[in-house]
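Only one protein chain is missing; all other protein chains are in place.
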Amino acid sequence: MSSVLLKMEGISKGFPGVQALSKIQLELRAGETLALVGENGAGKSTLMKVLTGIYQRDEGKIIYQGNEIEVPNTKAAQDLGISMIHQELNLAQDLTVAQNIFIGREPRKGFGLFLDEKELNQKAQALFERIQVKLDPKEYVSELSVAKQQMVEIAKALSFNSKVLIMDEPTAALTDSEIDTLFEIIKKLKADGVGIVYISHRMEELKRITDRITVMRDGEYIGTVDTKETTIDNIISMMVGRQIYNTTSPIVDSGNNEVVLDVKNLNRGKKLIDINFQLKKGEILGFAGLMGAGRTEVARAIFGADPIDSGEIYINGELVNIKSPSDAVNHGIGYLSEDRKRFGLLVNMDVKSNIAIASMKDFRSSTGFTKENKVKIIAQEMVDKLKVKTPTIDQEIRLLSGGNQQKVVIGKWLTRDSDILIFDEPTRGIDVGAKGEIYKLLNQLASQGKSIIMISSELPEVIRMSHRVIVMCEGRITGELTAENTSQEAIMTYATQREEISR
Amino acid sequence: MRLPIRSGALQQVLAFASLIVLILFFSLASPNFFQFSNIVGILLSTSVIGILALGVTFVIITGGIDLSVGTAMTLCSVMTGVFITFWGFPTPLGVVLGILFGAFAGFLSGLAVAKMKIPPFIATLAVMMIAKGLALVISGTKPIYFSDTPEFSQIALGTIIPGLAIPNAVWIFLIMAIFGYIVLSKTVIGRYTFALGSNEEATRLSGVNVNRWKIIIYSIAGLFTGVAGVLMASRLNSAQPALGLGYELEAIAAVVIGGTSLSGGKGTMIGTVIGALIMSVLTNGLRILSVPQEWQTVVVGIVIILAVYADILRRQKA
Amino acid sequence: MRLPIRSGALQQVLAFASLIVLILFFSLASPNFFQFSNIVGILLSTSVIGILALGVTFVIITGGIDLSVGTAMTLCSVMTGVFITFWGFPTPLGVVLGILFGAFAGFLSGLAVAKMKIPPFIATLAVMMIAKGLALVISGTKPIYFSDTPEFSQIALGTIIPGLAIPNAVWIFLIMAIFGYIVLSKTVIGRYTFALGSNEEATRLSGVNVNRWKIIIYSIAGLFTGVAGVLMASRLNSAQPALGLGYELEAIAAVVIGGTSLSGGKGTMIGTVIGALIMSVLTNGLRILSVPQEWQTVVVGIVIILAVYADILRRQKA
Partner (left out) sequence: GEEEAGSDTDTSGSEDTSGEDTGGEEEAASGDEKLYIPIISKGFQHQFWQAVKAGAEQAAAEFDVEITFEGPETEAQVDKQMEMLTAALDKNPDAIGFAALDSQAATPLLQQADGDGIPIIAFDSGVDSDIPVTTAATDNKAAAALAADKMAELIGEEGKVALIVHDQTSRTGIDRETGFVEQIEANYPNIEIVDVQYGAGDHLKSTDLAKAILAAHPDLKGFFGANEGSAIGVVNAVKELGKDGEIVVIGYDSGMQQIEAVRSGVMAGAITQNPIGIGYETVKAAVDAINGKEVPASIDTGFMWYDNTNIDDEDIQAVLYE
């Protein structure tokens, strides 16, 4: 064991305005899991993209199985046995699960002229059985939730039987049970001698499955440590180079505050059944549940993003008619979507426009001109406040790292200054330091009298942050827990309380 | 209304209902409409635009567009005339070369799009102009007649099944539709067509040689253009060098009416066939009703909106 | 080569270099090209297509397309004729109504796109047909002359600055370009134009009333169409109802050559102006050189490809 499989030395890569990597090194051994950690924008994804031929390095060497190699494109990487699960979903939405997994490697029949769809689906099914995930090969990817799409990505990367497997935040969209499945898979792969590079912002995972940890900061190599011989605190201080915000939050009692949002008998097909709950002023209300429980659906329904079949929504005691997101925003509701690429970002616009877009009324003169200066000032404030890593506020947002994009989207809703904020997976893909910042921010907002719904699949986060927790299962609310009696076990009990006798 | 169709594919093609409604309407409005010879006439007049539309369907599913098909078709007609009439090649050889010339034109568009990274709209607009000019230059701005090869006009207008007065052009349209369907649904080419339109970047990251497949797909679309060109020449028994401009919009309209999305990733061949039929039933029906010509375009415009809107409503309900 | 330009905006417009190269080439090739009257002629011949292109730029940046501008422009000409000649409205009123009619046509396209969710390509294709038919119907398929209102032809051809032989149409083009620039870059409408093209769903989820803004944007594009229609009528001193088809492709080509992306979210007004100028310099230059017309289209096609390719190469290097 532990022969060196891959070595990257002195890797540098610059983009216009950003030196993403400077003289980075990395060593991966066969049969180990190497964690690659660092704050948002540290250069983790970029380094891996250099390795898989998506970007070309400016300088440095890659030594793979003892030979120096060039990786001109992804195909070359695959042929070498290096594959990657990308941080951003990279699936063809209009193809099925199986078609996506075997794209470029379709089984053929009839002298290689025709596709063998049957064989394709069988191969996919066999793969799913081997790695124990529940996916239907014939389902269209566009019909899948983010979490399931992530599983498809994972299955696809595994199907290559690679010697080096890179996972860029594979668990960001997964719930605990799926994470367990993934970790089982990782253990098996390790036993087969596969080297895994594992990128994650979830510190508790590192202890569970990694052997060594390489830390990066601001595009530079900080060091590599053995997981067993180090503490999370040590890693965090290597990552950020400073003290971070203490996450224990003083929970202010909001139990007797007035109700700002009252949702009554909300129904939407089979996805939402009789949703009833109340949100109080200054409260952080957690929404927990398994993947596909319908939490996102609730948020979208309240926000007017999807039409509802029936139900009433009261804001500050008044019945409101929300037909579209613009109605919702006018009633003081803001919604941070879980899928930022599809629903959150104006991809080729700059940071400041992304921050301003929900609040254009405030940035508009009476004649319809934009108050460009005001936009700049507010955007700069937001970027400073949230510590967004970007060269300027004029940078196109697609060029920011994933976590920094998330911060900008949060900044959009903070700028809008809504009274009710729905955060759907707000810390997805965000580094520990920034997570702390966001927790601090949520608490601040609550103490300023804002009401917050926080949907999250990270149970510790839900438990730590929420004043109350609502648990959903299969489109119903199955339980409500107060801060005192919330525990992982209690949440899981409700989250799996399926409706069995409804026909 | 109960339709005599059970196939899942057909039910997806929502435009089908609009076609039925149109046919019913015109049949009731004029006894001359639902006559064998008129229906054959409609099918015949659908054939050329229909075949162009089949080819364009591939390109549109990749998320591209092909504005060159109209004039490229004309250039193929002219080249067929050059091969057969000017150079005296045997008719079958001339026909095959004419069709391959279409594939070659598609290949060039594909090259511009894939290798030079020129947006499809601009690349094919340029090819449209180049083809238009070349058709005039090569033909000497005069029609090329196939006077010495009477068999040539039989390609479109002969009848392969004796006693059944259905011209070959209709069968050729049918064959090309089936060919298009097979390529799109059953082969790797079709798979990559959808994959490119769905998420080109993801396809590339999966190690697919995106450029090569794009060129192949444009070449196949060009093959259809070539067939349309030969058919057009055969039907007119001459290569008309000034024809073709504007056909690209008709073809694209047929594709989109048939439910193929211009943003790529979605589409069917049967949809395109139905879209093309809607267009020609409409034109023919209005002519049969002797609607004044200036009103015809107005009505066609309105019907297109309504047909597509009806689909959208049905899709929303579904 | 050192260009006398320092503005950041202009340097982004990479097509500018192609324009300079073309002008230099034609100036060297023919002494008749770089003459004051010919340059004015080029500007004048750019004005109508250029104004159409400015309007289309908005729509294309939202990720849409507008195929109706050519015939809608014609319809605006005809309506202006109806107002002024048939109904005897005072010229200024007729002109304003003619322009507003363009905005109204844009409003209808916008409604079809935003409310009925019809893809812009199809919606505007339908409007193209409807406008074409209506122009003929309303005019009685006859030109409408502005014989009783000699001041009408001054709108395009008069010269506002005495002694400087630059017709008003050129100034109007300039004013519309500046107007377009301001709306696109300095107002909320412009911001939403980019946002819609960048990610419509994200824009909607940011609480923007996407439908309303889309309709507004299409109406503004229609306003440009109206101005082009009035200008066209003024220059010909008549509303010619059969004109206009094909102008939409020229306008769209100008927009795309100017660097605006058909997938939306990117584009500039100055780019469109340059794109339109490239097209008309090219056509004019080739005519001055007496290149046979069939070759002209070939050359224009090739130059478009090269110009766009040169931009792409420069952008990659940058």
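Per-chain residue numbering starts at 1, and chain names A, B and C are given in the order in which the chains are listed.
Here is the rule we go by: a residue touches a chain if its C-beta (ideal position, glycine included) is under 8 Å from a C-beta of that chain, and two chains touch if they have at least 3 such contacts.
Keep in mind that what you see is a predicted model, and the values were worked out from it rather than measured.
Considering the complete complex, the chain that is not shown touches B, C. The residue touching the chain not shown here, chosen from C:Leu243, C:Val256, C:Leu277 or C:Val300, is C:Leu243. Listed here are the chain C residues that touch the chain not shown: 30, 32-33, 35, 37-38, 41, 44-45, 48, 136, 141-143, 145, 147, 157, 167, 232, 235-238, 240-243, 245, 280, 283-284, 287-290, 293-294. On the side of chain B, touch with the chain left out of the figure occurs at residues 29-32, 35-38, 41, 44-45, 48, 136, 141-143, 145, 147, 153, 157, 232, 235-238, 240-246, 283-284, 287-290, 293-294.
The definition used in the following text is that only the chains that are shown with their structure count from here on.
Rounded to whole angstrom, the centroid-to-centroid distance between chain A and chain C, based on C-alpha atoms, equals 44 Å. In chain B, no residue touches two or more other chains.
Not a single residue position of chain A touches two or more of the other chains. Per the touch definition, chain B reaches chain A in the complex via residues 186-188, 190-191, 194-195, 197-199, 201-209, 265-266.
By the touch criterion given at the top, residues 67, 112, 116-119, 121-123, 125-130, 132-134, 136-137, 141, 245-246, 249, 252-253, 256-257, 261-262, 294-302, 304-305, 308-309, 312 of chain B touch chain C in their complex. Residue ranges on chain A touching chain B, taken from their complex, read 54, 73-75, 77-79, 86, 90-95, 99-100, 103-104, 106, 108, 113-115, 156.
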